[in-house]
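First comes the structure, then the notes that go with it.
All protein chains but one are shown in place.
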Amino acid sequence: MPTILGQNQYGKAETRVVKITRDGDTHHIKDLNVSVALSGDLSDVHLTGSNAHCLPTDTTKNTVYAFAKEKGIDSPEQFGIELARHFVTSQEPIHRARIRIEEYGWERIETSDANSRFIGADEVKHSFVRTGQETRLTQVTFDGEGFEVVSGLKDLTVMNSTNSEFWGYIKDRYTTLKEAYDRILATSVTGRWRFNWTGEEQRQPQWNRSYEQVKKHMLHAFAETYSLSLQQTLFQMGSRVINSRSEVDEIRFSLPNKHHFLVDLEPFGLKNDNEVYFAADRPYGLIEATVLRDGAEARIPVDLTNL
Amino acid sequence: MPTILGQNQYGKAETRVVKITRDGDTHHIKDLNVSVALSGDLSDVHLTGSNAHCLPTDTTKNTVYAFAKEKGIDSPEQFGIELARHFVTSQEPIHRARIRIEEYGWERIETSDANSRFIGADEVKHSFVRTGQETRLTQVTFDGEGFEVVSGLKDLTVMNSTNSEFWGYIKDRYTTLKEAYDRILATSVTGRWRFNWTGEEQRQPQWNRSYEQVKKHMLHAFAETYSLSLQQTLFQMGSRVINSRSEVDEIRFSLPNKHHFLVDLEPFGLKNDNEVYFAADRPYGLIEATVLRDGAEARIPVDLTNL
Amino acid sequence: MPTILGQNQYGKAETRVVKITRDGDTHHIKDLNVSVALSGDLSDVHLTGSNAHCLPTDTTKNTVYAFAKEKGIDSPEQFGIELARHFVTSQEPIHRARIRIEEYGWERIETSDANSRFIGADEVKHSFVRTGQETRLTQVTFDGEGFEVVSGLKDLTVMNSTNSEFWGYIKDRYTTLKEAYDRILATSVTGRWRFNWTGEEQRQPQWNRSYEQVKKHMLHAFAETYSLSLQQTLFQMGSRVINSRSEVDEIRFSLPNKHHFLVDLEPFGLKNDNEVYFAADRPYGLIEATVLRDGAEARIPVDLTNL
Partner (left out) sequence: MPTILGQNQYGKAETRVVKITRDGDTHHIKDLNVSVALSGDLSDVHLTGSNAHCLPTDTTKNTVYAFAKEKGIDSPEQFGIELARHFVTSQEPIHRARIRIEEYGWERIETSDANSRFIGADEVKHSFVRTGQETRLTQVTFDGEGFEVVSGLKDLTVMNSTNSEFWGYIKDRYTTLKEAYDRILATSVTGRWRFNWTGEEQRQPQWNRSYEQVKKHMLHAFAETYSLSLQQTLFQMGSRVINSRSEVDEIRFSLPNKHHFLVDLEPFGLKNDNEVYFAADRPYGLIEATVLRDGAEARIPVDLTNL
């Protein structure tokens, strides 16, 4: 048979685990979606149908639940590191594990405000509402030697209602776009950033604080950049993160240009002074780039995934 | 031909309008998705192909954009009232207009925090991030005589990590469910509430404040109810709104019971003390009910729509 | 407490059941998504937290699986009738049951074609591929006295590339649409039709044949109507079904006008002779109407649901 097996991996995707931690009456919640992908000495599984080297995907799911109890969930990065290390070190045929995790944010329902006529002195401490903003992401890969941690986010939608221009571009036979000197700039941020932490001998970053800071720097750079193109804004966002967070060496963005077109109100005898816009769905510009710390290696793939 | 035309309506659905209002350097944003449905003397359009009574859906779209400029957008309710009144009063064949509006929330990107090393004294006032939590909804109907305003929300996901039980139910031949004395209660709230305001001679409610208060009461009632069933929690949520907001006479909820199943960790020698849960997708319990002010008429349909 | 409980219902939604029937080596497959909603003497569940009248939603799920074995699945209508009758007749507090079912279509993977070099004389009879076209729907309601069966479909996308015009409409201050004498007409059909069968004493329609015929008549009427508006096409589709199928008394459609805009190629020195179109997403016209057999009562709600 003249065909050969190339790169392969398998595991259980999208195991949904919710962990409640109790501190007296005060509860804490972690809500994750965990996907496991294992590689190694798995040719026989594909070629002969022997499953002797195959840890079932059902077992990888069970392991996620058991580790939520045994190891706890402090951050998606810490939890991913525990899982990746486990699969590679406990099963001889498994040489590499890649753990992807989505985290959904929750905040407390505040019931103690002065306006509430219904409650007593005590605040409720076990009630939560989904924040619904961006989804936090991480991917941890372990090959038995070192770790790679690439964290990120998706679905963080932002808009500047001014301070954005676009002009001076190439005009060819098919160009009809008019230059813009004051436009809306809006995008839904998908980003991934790679940590320079690679293993046990180094102190781990404070994953949760790092995440909050990276998000804050992204938002600030988006807000504070006077933009001549979404590409330029992207580079500012990436540079701000790299310059502000020493634990991050590389960041990649995929930024759809969520077009807001000024509606022509002249047929109705009205002037549209940058007030009324049509928010379009498709098509959209798509701007993607990597920003690196000088000297760092580019390792984040060109195509960012949905998980 | 032995067939006859029944209820019919038409219009442009999902017109996406973003309105920027400038107060010096401080910008304000309203982001709506507007759907128009018109009814009236439209038999010929269906039966003979004469469009003499048909205001094009494209025109209803244009009207949305023109009104964003002419009337402004203070709240989805006010904007829907303007549109509904216009279509019925300006076109003789149009006897009834139903305007549905989704509003997406935005909040300012705060750039003036003490930690930011990058910015000067001035705060950026034209940068926004989508809150991403629930979507606010309204439906305004006008028939030339009176208005009906039904507002609502969807995709508000909440969870209580304790204070929920479910037991004492019917057991038949097909019942295998075990009684629960401490379970997670989680749902994604879809709600609609009808205002008793019906027209011009009455003072309009403060639509935006009303919305914030209804949402707050819902969340508080969810958090503060010790639940014996999702039905009981639903009734508490509805009663709290009716009792707290005199402008609302009727409220209906559609509450999926987002099951969180306790994972059996015993095979792994671990005890799961209400800590580790599997968040399931389908199937889900679906609990729906209306709560009314005593004496009020039930007018919200049984099936709540997605728009 | 000045609030009262209005219409309420509950049950397990979206129970996914796949049934395999074996006829020797030839397998048959039925793939359903079943949603149960029960009503009755359920005030105490909401008001006092007593669940004594509450059949758990988990039990309704179990019943779906048990009935797939006990009663078999010949059609979604037959299966829904079995379930609705069961809940109302077996539980005293349950006075009304509404069963909604989606059916996903599968067809055999044909392996016996002459071009296949790989297989022997025998055809494989247990392999299937999802057709992926429309989703078949039904809703069966039983109140202890009579049945109501409303079947339907969704996501059947159709297009005529000519024989569609739209002109002669109202022009008001906000009208900019140009009249069209040869346009694309495309829609994604959502339809529901009500059977005049109401109970045991009548012979049941041949549900599967009826479905195929209703779909065929809809498609033929869409294809064969020279259209002056989507409203007119809708009425022709509805009339064709009513006139052709005596078991159906009422039909309602919700038809998005999936706009295909002719692209202006003149800036590029090209003529667009109804050849190149932009397929738009939002906004879209939405045309909804009921067609009735003369004398029949209109019972299908104005808003068609997604399930």
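Labels for the chains are A, B and C, by order of writing; each one numbers its residues from 1.
Here, a residue touches a chain if its C-beta (ideal position, glycine included) is under 8 Å from a C-beta of that chain, and two chains touch if they have at least 3 such contacts.
Please read all numbers here as calculations on a predicted model, not as lab measurements.
Trainee: Could you tell me which of the visible chains the hidden chain touches?
Mentor: Looking at the complete complex, the unshown chain comes into contact with A, B, C.
Trainee: From the listed residues C:Q7, C:N163 or C:N196, report the one that touches the chain absent from this view.
Mentor: The single option touching the absent chain is C:N163.
Trainee: If I consider the whole complex, including the chain that's not displayed, which of C:K12, C:H86, C:R100 or C:R240 touches that chain?
Mentor: Once the missing chain is taken into account, the touching residue is C:R240.
Trainee: Residue-wise, where is subunit A in contact with the chain that is not depicted?
Mentor: Its contact residues with the unshown chain are 1-16, 35, 37, 42, 45-59, 61-63, 66, 90-91, 93, 166-170, 172, 174-177, 227-229, 231-232, 234-235, 238-239, 242-243, 250, 252, 256-257, 282-294, 298, 301-303, 305-306.
Trainee: To test your reading of the contact rule: which positions on subunit B touch the chain that is missing from view?
Mentor: On the subunit B side, contact with the omitted chain comes from 173-174, 176, 267-268, 281-282.
Trainee: Considering the entire assembly, which residues of subunit C contact the chain that has been omitted?
Mentor: That gives, for subunit C, the contact residues 16-22, 27, 29, 31, 62, 65-66, 68-70, 106, 109, 111, 115-119, 124, 126-134, 155-163, 184, 216, 219-224, 240, 244, 260, 263, 265, 267-268, 270, 272, 274-281.
Keep in mind that, in the parts below, only the chains that are shown with their structure count from here on.
Trainee: Could you find the two chains linked by the most C-beta contact pairs?
Mentor: Highest contact count among chain pairs: B-C.
Trainee: So which chain is farthest from subunit C, going by the mean of the CA atoms in each chain?
Mentor: Between subunit C and every other chain, the largest centroid distance is to A.
Trainee: Centre of all protein Cα atoms: which chain's centre is nearest to it?
Mentor: B
Trainee: Roughly how many whole angstrom separate the Cα centroids of subunit B and subunit C?
Mentor: 25
Trainee: Starting from the mean Cα coordinates of subunit A and subunit C, work out the distance between those two points in Å.
Mentor: 37
Trainee: When you check subunit C against every other chain, which residues touch at least two of them?
Mentor: Residue numbers touching two or more other chains: 174, 176, 282.
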